[in-house]
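Reviewing the structure listed below.
With one protein chain held back, the other chains of the complex are shown just where they sit.
Order of writing sets the labels: A and B. Residues in every chain begin at 1.
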Amino acid sequence: MNRRALVSLLILGVALLLLPLFANSYLLSVATLILFFAFAGQAWNVMMGFCGQLSLGHSLYVGVGAYVAAGLFVHLGIGPWAGVWLAVALCVALGCTIGFLAFRFGISGVYFALLTIAFAEFTRIGFDHLQWTGGPGGLFLKVAQRDTIDIANFRGPPAMYYYAILALAAGALALCSWLLKSRAGFYWQAIRENEEAAQALGINTFRWKMLAVAISSAMTAVAGVFYAFYYNNLFPEQIFHISRSIEIILGPIIGGVGTLFGPILGAVVLTVLADGITELLAAVGVEVPGIKQVFYGIVLLMVIMFLPNGIWPTLARKLGLVHAEGGK
Amino acid sequence: MTWDLVANVLIAGLLTGMVYGLMALGLSVIFGVVRVVNFAHGEMMTIAMYAAVILFVGFRLDPFLAVLPVAAAFFVFGYWLQKGLINPFITRPEHSQFMLLVAVAIIMVNVLLMVFGPDARNLQVDYQLESFEIGRLLVDKARVYAAGVALLTAGALFGFFRFTLTGKAIRACADNHLGALVVGLNVKHLYALTFGIGSACVAVAGCMMVLLVDVTPNLGPAYTLLAFITVIVGGMGSMPGAIVGGILIGMSEALAGLLISPSAKSMFSFGLLILVLLLRPQGLLGKKP
Partner (left out) sequence: MANHTDSPSGHDMRRRNLVKAVGAGAALAGFPAIVRAQSTKLKVGVILPRSGVQGLIGQSCQIGADIAPALIKDMLGVDIELMNADWETNVDVARTRAERLIQEGAHVLVGPFDSGAASAIAQVAEQKGVPFVINIAAAPPITEQGYKFVFRNFPTAIDLTVNGLALIGDLFRATNVAPRSAVFMHVNDTFGQAMNRGIGATLPRLTQLPFKIVDTISYDPAAKDLSVEVSKAKASKADFLLLVCRLNDAIILRREIVKQRWNIMGMISPGSPGIYEDQFQKALGKLSENCISNNPWYNPKTAMTAAVIKQMAKQFPKEKLHSHGANVSYTFESILIAADAFKRARTTNPKELADAIRQTNLTDRVSLGGPIKFNAKGQVEGNLSAALINKDGRPQVMLPASAAETKPVFPWPDYKA
């Protein structure tokens, strides 16, 4: 990263901090959604982008994180500040179990991806039969009053949620940039590029892969806790669904897998794209259900065909934010 | 619980399982050779189901006859899809392939929605609601026929890959990509051919499925997932494996539905998938990768 990039980042940060002062509530809710996907996308990126382990079941951690914190809150009155630790612990345990099984039994690539789907789906149906969380009937949190801020129970106006998810996304960015420069980051990249070679060099690939899974699942669990308290209602059909996993990973892939800013850029591009197409179609007066998603699909297709590494690497080079030879 | 209830349920599970197997054949063929997981598999089958409905409504063509034109059209479509769109991706990382096919799937589902609207379509043939009666057993005719087609298709594919020159060449590509290039095989053409054959299988499955379920634009994703499970359990790239995997899943779902709770039965197929992935990742009848 060069000086120009640092200055841009600083300006962006200030703009985001000031956003609630001048943005209307629609923009604020779109921004919150973008930051949520930016945060969850970064979490996924640790596992896939840094370490090369393709997970298609990240909805598992979102869902378990959300349900644990919400369940504790609804049934036992335990607030999210305590609940988040249990949520993280449980998700890390889950992630490590899946990782342990997969890596010990030598499952990788597509097979690993399908294993993650299987665990997410298995859990989804399990939660459909779990009465403590309301089964398919859903789990409802008592809704926030809009003018009071109750930090202890994480209830408050939309701006509070915005700042919370902004802090999370920024924290994740700092964590990821530190991770990339740390020993783990280098080992991960070695594993991603060529696992056998990494092993031959004496890297304990099992251990480092497990670390990536643990960090990724912990971060995603936090995203889940946020989701629960922001949306206030949880249904297994929605939160564990495979389409939720796909939503999480589209951003990083479009933005640039393995890059620091890719997941963030991807979340922005996809959300703006989806809402932009809706607005555009409305402006032209086209009213055909499904046409929006067709355009959305075509744009995804174009990006993946012509920018196989995602938008960020190309954009960063064009804007002069990285030195020409610096790939990341 | 009576004896005939258990027997009826087991037979239903067996036949449903063979239909699952038929559905998964296309995915298996394509993955076994091209090594691309077709995430638009279920969506392609949905298109085939619509095609069968149109041919029936428009020309009174029985789905068993509709198989031929639909499969031919799908062969061409699949060939073109591989050659034009997917081929550049076979050397790219998995998430890139995944993304490509998810985009294709999104487009397919919503074009179907735009063209046919959200209502379910179906066709009604006279044998659709009939059953064979064997003693105290009742066996659904449509499922028996579909299971027969599953066996035929799997057999034909098996024969093709085992005994014909083209089939052998395709297997050579699958076994050793580089080697196939070295000996001068036109790998690009063979891959496209495989994708075409896989797509034709999807078309056959679609024509059969339409006898059992009504088609809506959103059917795809659930079937994609089901086909994955089936193929992994049976073994990616193995034709008999797909059928065996299907039967295993059909039977375990039927038993779980009978003995535990029907609403939890697909949990067992995912459980089975996890077990197979851990204990025998290449699948029951698959070759070691």
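Simple rule for what comes next: contacts are C-beta pairs under 8 Å (C-beta built on N, C-alpha and C of every residue); 3 or more make two chains touch, one makes a residue touch a chain.
Computed from a predicted structure; not experimentally measured.
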Identified contact with the non-displayed chain, of B:Val125, B:Leu138 or B:Leu284: B:Leu138
Touching the absent chain when the full complex is considered, from A:Pro158, A:Gly171, A:Gly276 or A:Pro308: A:Pro158
Absent-chain interface as seen on subunit B, which is shown: 1-2, 5, 8-9, 12-13, 16, 110, 113, 117-120, 122, 124, 128-131, 138, 140, 212-214, 216-218, 222, 253-254, 257-258, 261-263, 265-266
Residues of subunit A in contact with the chain not shown: 24-26, 29-30, 33, 125, 128-129, 134-138, 140, 142-144, 146, 157-158, 231-233, 235, 237-238, 274-275, 278-279, 281-283, 285-287, 289-290, 292-293
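One rule holds in what follows: only the chains that are shown with their structure count from here on.
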Contact set on subunit B toward subunit A in their complex: 31, 37, 85, 88, 92-96, 98-100, 102-107, 109-114, 118, 217, 221, 225, 228-229, 232, 261, 263-264, 266-267, 270-271, 273-274, 277-279, 281
Residues of subunit A defined as touching subunit B within the complex: 48, 54, 56, 101-102, 105-107, 109-111, 113-115, 117-119, 121-122, 125-126, 128-129, 242-243, 246, 249-250, 253-254, 257, 288-294, 296-298, 300-301, 304-305, 308
